[in-house]
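With one protein chain held back, the other chains of the complex are shown just where they sit.
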Amino acid sequence: MIVMLPEWLTPLLSEQTVKLLEYLTNGKHLAWYASFRYTVIAAVAGGLLAVVFGLLGASLKQSKWAPLRWIGNIYTTMVRGIPDVLFLLFFPLAFEQFVEWMWAYQSCTPEERAMATGWPLCDNAQWLLSSTEYLILACFSFGIVYGAFAANVIYGAMRAVPKGQLEAAHAFGFSSSQVFWHFQVRQMWVYALPGLSNVWLSLIKATSLLSLLQIVDIVQWAGRLGAPNYLPMAGLVHPDWRWKYYFVLFLLYILMTYLSERFFAYLQKRASRGMVRAS
Amino acid sequence: MFKKALLSVLLGAALVSGSVLAEDKLRIASEGAYAPYNYLDDNGKLAGFEIDLGNALCEQVKMKCEWVTNAFDAMIPNLIAGNYDAIMAGMSITDERKKTITFSDEYKPVDPSLYVTTKDTKLDFEKLEGKNIGVQSGTIQAKFAEEKWGAKNKIKAFEKPDQSIADLSAGNVDMVLADGEFIRTMIKGAGDALVLAGPEEMIGGGIGIGLRQNDKELLEKLNGGLKALKESGKVDELIKKYFDAGPFYKK
Partner (left out) sequence: MDLTAIPFFNDLVTLFKPALFNIYFALASIPFGFPFAILLALAKTSSKRWLRWPAEVFIYAFRGSPLFIQFFMFYSLMLSFNQTLWKPLGVSEFVLHPLFIGPIVLVLNTSAYAAEIFYGALRSIPKGEIEAARATGMNTWQEFWVVKWPNMLRLAWPAYTNEVVFLFHATALVYFTLPVIDEQKDLMNKASELFKQDYALFVHFSAAAVYFLIISMLIFWVSSLFYKYLTRHLNTNRSIKLKPNYLR
């Protein structure tokens, strides 16, 4: 109840409105609003990592060495056959187990390792994760999964860069890696933007899954706040209000999609400055 | 190259966080949806019997409590995986659970589980058939209901206890089987909309702190603390405050 209404406003509002405003600004609700930061962090960090993994995947795909190309192709096609939620659950757990397994070889005795039936292999190889680390792992999960989508976009965009430009660069005496980084990658963005915009929109929607990764995010809070409460100790007594809270999230995500679309349209306009239009 | 760098950064973070695992910090998981054992107060903070008790216990054994909220059915795996050190979430001591984790001495004596239903639902517990029974997934009641009623009735498992009550109020399940204190609290709060029904089911043991099996030292420490709190009457005082029952432990 830390609502601070200007004094002149209070008499203008009905008692009910004031009560509602108080309810909507109690600690629980403030915690809900604050938990939006996880969504934003996961989306932004996940998105940046997705571009990084995307560039990596795309350069693997166009590598001259066949095994690297295969790795790139496996990485980018696996997301097409397996749901993203499976990967999102898998990567953080796999990373945690991987770290503990590596520790086990430093800090467990061979007997302990041999004895271990479950996980972890011994006490010393116990990685205690807090929500910060979960968030970092979640960002990487998003980065890896949506990086595979981005890699396909970037790969396509790289091939869309007119060959003549690259040939010209070669002719001017730039080395292969210079041509790749300073011409192909630099020119590629404008072709990649529409596709990357779609990856971003999918990624935003996937951030709703954060609660599955042990993070108390906006979806988790909405469930808690909306659940029926019969206990005066635990705040306002109310019946099941969950759909109202989920509806707010529904609208929030639509708004985020809309704003992202506008932002990408602006980027596209900026990026295409000086481009020769075919029409 | 880049991937390697990222990996080492993350590994670094992992090592740092692992090394600050100071002895004096006790990370306790609770659910925040099982009133009066644990719930979220108006400020969004964990509150309830177990939170008060846990904080008193931490003070007793000179550790620093750090509370984590987590889904009930994910708690044992997360405890074993080391994401926290203890569970205080109205978890009954059972032989089944003792296979994977260990428990402190009980801090709340065994209490029969109860059925709750809405006031106009008539249930014949002699021959219960074709009913929807709501439970929380991963609880002893879920297992019990499956064994006792599963053959002729549908068992609906919800992730959170308040979801099962929401579905009961909305009439989507005919009854809910849960811990006695939780049910009594719901009924008290709901006025006359919800009523008790059927037999009392004596399942599980008392409620204790869930710990990893190899944390022997911590187990002894917490048991010592619990003993002191029981003797000083603190546990009884909290039971009185939240459940209006007892005293159980003070000599």
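Each chain gets a letter, A and B, in the order it is written, and its residues are counted from 1.
Keep this in mind: a residue touches a chain if its C-beta (ideal position, glycine included) is under 8 Å from a C-beta of that chain, and two chains touch if they have at least 3 such contacts.
These figures come from a predicted structure and were not determined experimentally.
The chain that is not drawn here is touched, among residues A:Leu13, A:Ala34 or A:Ile82, by A:Ile82. When the full complex is taken into account, the listed residue touching the unshown chain is A:Gly195, out of A:Gly72, A:Gly143, A:Gly195 or A:Gly235. Checked against the full complex, the candidates B:Asn43, B:Ser137 or B:Ser232 give a single residue touching the omitted chain, namely B:Ser137. In the full complex, subunit B touches the omitted chain through residues 73-74, 76-77, 80-81, 132, 134, 137, 146, 150, 154-158, 163, 166-167, 170-172.
If you put the missing chain back, the residues of subunit A touching it would be 76-86, 89-90, 93-94, 97, 118-119, 149, 152-153, 195, 198-199, 201-202, 205-209, 212, 219, 222-223, 226, 240, 242-243, 246-247, 249-250, 253-254, 257-258.
Keep this in mind: only the chains that are shown with their structure count from here on.
Averaged Cα coordinates give subunit A a centre that lies 32 Å from the centre of subunit B. Contacts from subunit A toward subunit B in the complex involve residues 1, 26-32, 52, 56, 95-96, 99, 103, 118-120, 123, 126-131, 133, 136-137, 140, 214, 216, 223-224, 227-237, 239-240, 242.
Contact residues on subunit B toward subunit A in their complex (touch as defined above): 2-3, 6, 10-11, 13-14, 17-18, 21, 27, 32-33, 35-36, 39-45, 47, 68-70, 74, 78, 80-85, 100, 160, 162-163, 165-166, 169-170, 185-186, 188-190, 214-215.
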